[in-house]
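Take a look at the structure below.
Yeah, one chain of the complex is gone here, protein chain that is, but the others are all in their spots.
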Amino acid sequence: MALNVPAVGDVAEPLASERGWLGAVREFCRRRPLGALGGAVILLMLATAIFAPFLTPYDPVATDFGAMLSPPSKAHPLGTDAFGRDVLSRLIFGSRTALMVGFGAAVFGATAGAVLGVGSAYFGGRIDLYLQRLMDVFLCFPLIILALAIVAMLGNTIPNVIVAITLPMIPRCALVIRSSSLSIREMPYVDAARAAGFGHGRIILRHMLPNVMAPYLIMLTAFLGQAILLESSLSFLGLGVQEPTAAWGLMLRGAAVEFAETAPWMAIFPGLAISLGVFAFNLFGDSLRDALDPKLRSL
Amino acid sequence: MRKYLLKRFLLMFPTLLGVAALIFFIMRVVPGDIVELRMMGDRGSVSAESVALERTRFGLDQPLWRQFVTWLWGVVRLDFGTSMWTGAPIFEEIKLRFALSFQVAIMSTVVAVVLAIPLGVLAALKQDTWIDYAVRIFSTAGLATPSFWLGIVFILALLIIFKWLPPMVYTPFWVNPWQNMAQLIWPALTVGYRYSAVATRMTRSAMLEVLREDYIRTARAKGLVEKLILVRHALKNAMLPVLTVVGLEFAFLLGGLVVTEQVFNLNGLGLLFVQAVQHRDYTLVQALVMIVAGFFIIVNFCMDMIYAWIDPRIRYR
Partner (left out) sequence: MRSLRKYSICLLILAVAALTVAPVPGWAQDKPRSGGELTFVVPSEPPSYDAHEEETFGVIHPIAPHYSTLLKVDPFDRTGTKPVGDLAESWTISKDGLTYTFKLRKGVKFHDGAEMTSRDVKASYDKIIFPPAGVKSLRKLSYASVEAVEAPDPSTVRFRLKWPESSLLLNLASPWNWIYRADILAKDMHWYVKNINGTGPFKFVEHVRGSHWVGKKNPDYWDKGKPYLDGFRAIFISSSAAQVAAVRGERAHIQFRSFSPPERDSLVSALGPKIAVQESPWDCLNFVAMHHEKKPFDDKRVRRALSLALDRYEGSKALSRITLVKDVGGVQVPGTPYATPPQELEKLTGYGRDIAANRAEAKRLLREAGVPDGFAFTFKNRGIPHPYEHLGIWLIDQWRQIGLNVKQEMIEASAYHPMLKRGDFDVAMDFQCGFIVEPDLDLNRFLTTSDANYGKHKDMVIDELYLKQARASDLEERKRLVRAFEKRLLDEEVHVVYTLQWHRIIAHSAKVRGWTITPSHYLNNQLDTVWLSE
């Protein structure tokens, strides 16, 4: 993502609350079909994750050595893995892990980044300088080392994986939000609010944050896709979610690669699932950005 | 402009210091001791006295602040010390791997640029047509596909369809260019695809931005030949953000290829990173992080310089 500063005076337009929600959605689908497609896939993923226990024919962690490594068939539509676990069931439950980690990391990362970015822009001066340096340090720090260190220190549980993925996202978001907020800070109504004696917190919450909603939402959707990818990379390296939890990246690890020739279904389907999920988030995020503010194309 | 650049230059150092402190701290906090690891090997138990002996040899019994200062002093003089795991000078350890990672990074960038610029321009010119959609889908797929999965699929395809495997051992380009390319083209394509996705999107949006300008619109009305000339002109103006994005992504490439290197078995910096962390080889990890972060910071600074030169607002401050 580029980090160029938008021209002074660029302010995000308020959300389309005047047209009414349903109207806005319909408009969105009509004008941006790709984004609508992305949105539909996301909804499908959400539904799958929420209703997972009702959709899966098998328990995702139940092993069945009698049926190990069997190809797709009527009993197992997507085949079984090296332990005889049903691939389809694991894929469906994997969407839970993906969305949990994805949303968790994206929301925390974007929010923390937004708070830091706005705070940095608002307070300016020394605080801005120090925060910027801190963000720089985390930005250039190799992601893998950070993840390795967190996992080695704290262990391999899902919350820790979320932390490991969130950390690199915070500086990126902070920098973008900061540049958006810089322009807002110069606005006359902010000065007026200060003169009127409003506290810092109130100004930030009521005047600045709402105006960075657009870049915030855009970063959020961008992060969602990235978080899912990062989680799968970490799981692939053995640093993410652990067995026997079902997770897409984890399904690609170890046995999937070893049996890639004789049992390709183990590697193909999780990879497709990840690609599809991230794809959908990206399409949706792009169209959302176009709809909210074309001037933020540089993101 | 000079003041701006000087300020940016000076800001590099606190960042580097911050990185140094962070990695030093992280390595000391993570559980696991290199001495024990080394002496345990594959078997599992080791006596406490031999461990204590070794730790003094590495200077690990010194107070933390002293270890930090000693190391930092070395870094300032560009002396990264010796690897704790092998005892070989860090420079030796890194030399070969750096060459490989750097080459893959350069090749990926070439692939990315060769793909991105034509596709991005095309998509911008034919906005909202099926060509535009096709390019957007192609580039979004590049962002979405996990690169390690793509790598696995690549290797499988090569194996099953062509019954051919890329060479295992790295040969430098000047020794045997054919072998070298045969090994490195595949990871370059895999990484380059993803890289190009980012660049394509940026090219497209930057072109759209520039093409919207008034003078282009009037010129468009004039005719085909003039239109082509103006497209070339637009491209030149659109290149700035594209260059920025390409530069930034390139900065990430050096230490960020861990998974790709695993899939293709490249003996590069990413793999060295992972091994060094697994061994708890403090000096090697610290050196690698400083090099990667330093590279990132320097590339960023270069981007700043280019930006400052081109953007009149900064140039004539």
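A few points about this structure:
First chain written, first letter: the chains are A and B, and each begins at residue 1.
Definition applied: a residue touches a chain if its C-beta (ideal position, glycine included) is under 8 Å from a C-beta of that chain, and two chains touch if they have at least 3 such contacts.
Model, not experiment: these values are computed from the prediction.
Here one chain is not drawn; of A:W21, A:F51, A:F65 or A:Y130, the residue touching it is A:F65. Listed by residue number, the positions of subunit A touching the unshown chain are 61-63, 65, 68-69, 82-84, 148, 151-152, 155-157, 238-239, 242-244, 253-255, 257-259, 261-262. Residues of subunit B that touch the chain left out of the display are 30-33, 36-48, 50, 53-54, 85-88, 92-93, 96-97, 165, 167-170, 262-263, 265, 267, 271-272, 275, 277-280.
Rule of thumb we're sticking to: only the chains that are shown with their structure count from here on.
With centres set at the average Cα position, the gap from subunit A to subunit B is 22 Å.
Against subunit A, in their complex, subunit B makes its touches with residues 11, 14-15, 18-19, 22-23, 26-27, 29-32, 133, 136-137, 140-141, 143-146, 148-149, 152-153, 156, 159-160, 201-202, 205-206, 208-209, 241, 244-245, 248, 251, 255-256, 258-259, 262, 270, 273-274, 277, 285, 288-289, 292-293, 296-297, 300, 307. By the touch criterion stated above, subunit A contacts subunit B in their complex at residues 1-4, 34, 133-134, 136-137, 139-146, 148-149, 152-153, 225, 229, 232-233, 236-237, 249, 252, 257, 260-261, 264, 267, 271, 274-279, 282-283, 286, 297-298.
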